[in-house]
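Note that one protein chain is taken out, while the other chains of the complex remain in position.
Here is subunit A:
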Amino acid sequence: MEQIISQLKKLQNIKPNTDYKNKSKLLILETYNQTSFTRFNEIFKFSLALSLTASFLLLIIGGVNYLENSPLPLTITGLNIKTLEAEAKNLKLDITISEIEKYEVNQDNLSIALSQAITDNPIQFESIVLNKETKDVNLNDPVNKDIDNALQKILE
């Protein structure tokens, strides 16, 4: 047994080629940079993809939220019948009120102008009216009521 063990120990003399050993070592140690670069590259690509996806999702969620809450015409209210009816009612009401306001203003202006004309300078008013009426009157028509009325006013 001792003899076999001593023979086995002699096999320790088997050694790898020195050139191979050194080359192999250099090759192995060089792979570190490549490995770390590859890892960095992979991490970079992954984080880029992740951030792009997150941005895209945020954009979609934000956009939908904006459209839902925005008062701008971008909101598609045309599809809602109730909203349309309410808008139509408001529109009629608005028109009526504005018309009333317009009539009131016109009436006031008219009465102010008439009272001013009568009190300030009736003679001038009369001559102006006469001149205007003279031009407009159709003398060939003896039954023109407007002419009659105008003459009546002057006489008064």
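Here is the rule we use: a contact is a pair of C-beta atoms (placed from the backbone, for glycine too) under 8 Å apart; a residue touches a chain by one contact, two chains touch by 3 or more; residues count from 1.
The rule we apply is simple: contacts and distances are computed from a predicted model.
Q: Which one, "Monovalent cation/H+ antiporter complex subunit F", "AAA+ ATPase domain-containing protein", "ABC transporter permease" or "RNA polymerase subunit sigma-70", is the UniProt name for the chain you do not see?
A: In UniProt, the chain that is not shown appears as "RNA polymerase subunit sigma-70".
Q: Using the touch rule from the top, list residues of subunit A that touch the missing partner.
A: Contacting residues on subunit A, toward the hidden partner: 1, 4-5, 7-17, 20-21, 24-25, 27-29, 31-32, 35-36.
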